[in-house]
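Accompanying notes for the structure given below.
Every protein chain except one is present and positioned as in the full complex.
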Amino acid sequence: MFKIIKNKKVGPNIFHLVLNYAQLPESPEPGQFFNIKVSHRGSDDPLLRRPFSIFDFNAADKEIEFVYKVVGKGTKILSEFETGTELDILGPLGNPFSLNENGEDIHLIGGGMGIAPLFYLAKKLKKRNKKINIYIGAANKAELNFFENKFNELKANLYLASMEEKLTIKGTALDLWLDKLQHNPDFIYSCGPEKMLTAVEKKALKKNIVGEISIEKRMGCGIGVCLSCSCETTDKNQKNKRACVEGPVFEIGEVVLGG
Amino acid sequence: MFKIIKNKKVGPNIFHLVLNYAQLPESPEPGQFFNIKVSHRGSDDPLLRRPFSIFDFNAADKEIEFVYKVVGKGTKILSEFETGTELDILGPLGNPFSLNENGEDIHLIGGGMGIAPLFYLAKKLKKRNKKINIYIGAANKAELNFFENKFNELKANLYLASMEEKLTIKGTALDLWLDKLQHNPDFIYSCGPEKMLTAVEKKALKKNIVGEISIEKRMGCGIGVCLSCSCETTDKNQKNKRACVEGPVFEIGEVVLGG
Amino acid sequence: MANNKITITKINLEKKDLNLRMTMKSKNNEDLKLKNPLVTASGTCGNGKELANFFDINQLGAFTTKGITVKAQNGNETPRIAETSAGIINSIGLENPGVDNFISDILPETKTYTLPILANISGYSQQDFIILAEKLEGRSELAGIEVNLSCPNIKGGGMIFGTDPEKVYEITKKVREIYSGYIIVKLTPNITDITETALAAEEAGADSVAMINTLSAMKIDIDQQKPMLANTYGGLSGPAVRPVAVKMVYQCYKKLNIPILGLGGVRSGSDVIEFILAGATAVGIGTINMIDPKAGLRIIAEIKEYMLRHQIKDLNSIIGAAH
Partner (left out) sequence: MANNKITITKINLEKKDLNLRMTMKSKNNEDLKLKNPLVTASGTCGNGKELANFFDINQLGAFTTKGITVKAQNGNETPRIAETSAGIINSIGLENPGVDNFISDILPETKTYTLPILANISGYSQQDFIILAEKLEGRSELAGIEVNLSCPNIKGGGMIFGTDPEKVYEITKKVREIYSGYIIVKLTPNITDITETALAAEEAGADSVAMINTLSAMKIDIDQQKPMLANTYGGLSGPAVRPVAVKMVYQCYKKLNIPILGLGGVRSGSDVIEFILAGATAVGIGTINMIDPKAGLRIIAEIKEYMLRHQIKDLNSIIGAAH
């Protein structure tokens, strides 16, 4: 069982959820996700679990952290749970970001709630003494505040974009990255709306930049049994891959993006 | 909205629920019930409300009290609500016990959770200085403790029966009443399992005792729109009556009991 | 297509500008005009006065009475209701005082209401429907009748008609010949292809079709090891069935030229919008009234919120917009 230590509003409809666990089947890696039952105990409503990326993980304190936005029924219920509530969560699930031998100069590009999985990733990369630049964007400054503070704790090079105010620039995370892009990094990681990922990928492929993206597909099970999350890929041997098992992290160019 | 002031275990699977209200459409009478939504806020599971008789009512403190037993999903969820939770409850509903001109010597016979509505009734009768004898029975002493203490506060003549231990007697509320029955009371009120009501009624009709019973029918709406709770009656003008509107209180002999 | 509509109509509407009025067209006589799309579903709202204890029901689009038959009926044994996941199963069995008492006792009461009243009628034979249509013809209290060819609760009765397109055609035709008011034919979802019965009703002269009635279903009491309902089988309604109902409305909208009254599992304004987008002109509210007697009022407010959020001035503009 996972007990809520914190479930606090940290932005407009954005919540920071910290859970304490007794044990985990394995240590979660950046890019993996947990599938959380958001219904009240004894209730089947809503029926399906909801997937959330790992925002941070702390083995010493046995804590897993998430950052989520209230967008519908499930996240609304989740946001109302109080400290001490026990949650039924399943994971870690999915294919993580690869961390080895990706060079030294690394860019992280995140849009909207796609920023969430990049924090734990950045932390791990920092530990390996990589040189990282982080480009994040959201609708407005308020949606970025929490992330900004957290990334600043890491002392990373952080750039911010918002649609409503001029921060580093005014615009999207993509605009921001392109604006700052002077030479090719060794590797990029990106997560965000499919539209943004499509554009990032296009640019990267054109410039021969290698990297990984994490995609959000509507999921049924999160464990690979239902094929709700199939993605068309360029892999000749396996045309369809499951976002929940072979993903959510894919190599740039691997998935045929729709957005 | 109705706020939970107390939701405390007072016997084996038996809970005492006290609610504070801001306003009520009308003042509840003994024998009436409220239809309580037992699902968590934002959830439709379970779908239907659950009917509970008024155990006590206190206009000065704006409090309504219920005593309920956990028997299934809905009552289980209800029992887990904490103090401060707001409940969606509908009522008062149904046809109350008649209080006027029923004579001076009155018997109350209650079995199991059928005891619950008799307390508020007894309190009102006491206020009118009626002479009341109360006969209550349940599976065991533990199920009666709470009721015993409450009725003792009223300083009524209380007799207890349990199936497992000898109290006033060992047996049912019916056995108890028959055991103590020396002369006809002016009026009886009874509530409990249909089997018990059937026997009480048979005895009463035979001995020409008048009175009222409150019956528990499986309900859909509680407000008279669905006809789930129809009871066959001896009334020539209206063969079927609704337990939720024309009942749950009926005159002895009015309803064709099945048990 | 639908998306375009949303962007084009950015005109900063206010609540007072919103048009929720819906017209159930008739190819035969007068249209049925509704203040808003909400129509009470037969059997879940009594005969008016029970709900009127909670709010002014004249604020709804139309009121449908509990189903009536030629003779008075006591209905099935109890228990008549069981709860399931997001649904209920009922086997009321058409308890009603019979058409004569309906006319003498219930119809006069409805005169105090200003909204259109629809009488829901059920029969065990074609002859029954003819008698009912004859007795109700010319009753000025009524705006129309809803011909229930779909009640799954009466043995050898309603359900049989409702699953056979030819019978649907015949009965509708007979009723049409007799009854001059608005005729809605209510269809059963317990069928392989509901478009066939819907088309049969249309061809025979129904002014509109209502779908769905309840899905045939049952629940077993595992402790007693016997069916929960005295009648064994019953009809499933409530949120659980909405995806089936929406699909049937969507499917029929493409094929029919008469309006559809969509219902099944509506709880909220969003659910009403879902039915309208699928192709319904009017939307029934049933089970939800049993849980929340003032649901109709809440739902109207929720529809208005949706219209404001999406800057939809006229609810008619989104009928079938999901196609």
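Observations on the structure shown:
Should a chain be cited, it is by its letter among A, B and C, assigned in written order, with residues numbered from 1 in that chain.
The rule we apply is simple: a contact is a pair of C-beta atoms (placed from the backbone, for glycine too) under 8 Å apart; a residue touches a chain by one contact, two chains touch by 3 or more.
Keep in mind that this is a model prediction, so the values were computed, not measured.
Looking at A:K155, A:H183 or A:R218, the residue that reaches the missing chain in the full complex is A:R218. When the whole complex is considered, the residue among C:G205, C:G265 or C:G296 that touches the unshown chain is C:G265. Remark: the omitted chain is touched by one listed residue; of C:L32, C:V168, C:I183 or C:V246 this is C:V246.
If you put the missing chain back, the residues of chain C touching it would be 2-3, 5-6, 84-87, 89, 163, 190-193, 215-220, 222-227, 232-233, 236, 238-244, 246-247, 250, 265, 270, 273-274, 277-278, 306, 310, 318, 321-322.
As for the chain not pictured, it touches chain A at residues 37, 44-49, 90, 217-221, 223-232, 239-240, 245.
Just so it is clear, only the chains that are shown with their structure count from here on.
Separating the CA-averaged centres of chain B and chain C is a span of 37 Å. Chain B has its Cα centroid 55 Å from the Cα centroid of chain A. One inter-chain figure worth recording: chain A and chain C are separated by 46 Å, centre to centre, where each centre is the mean of the chain's CA atoms.
Residue numbers of chain B whose C-beta contacts span two or more other chains: 44-45. Shared interface positions of chain C, i.e. residues touching 2 or more other chains, are given as 85-86.
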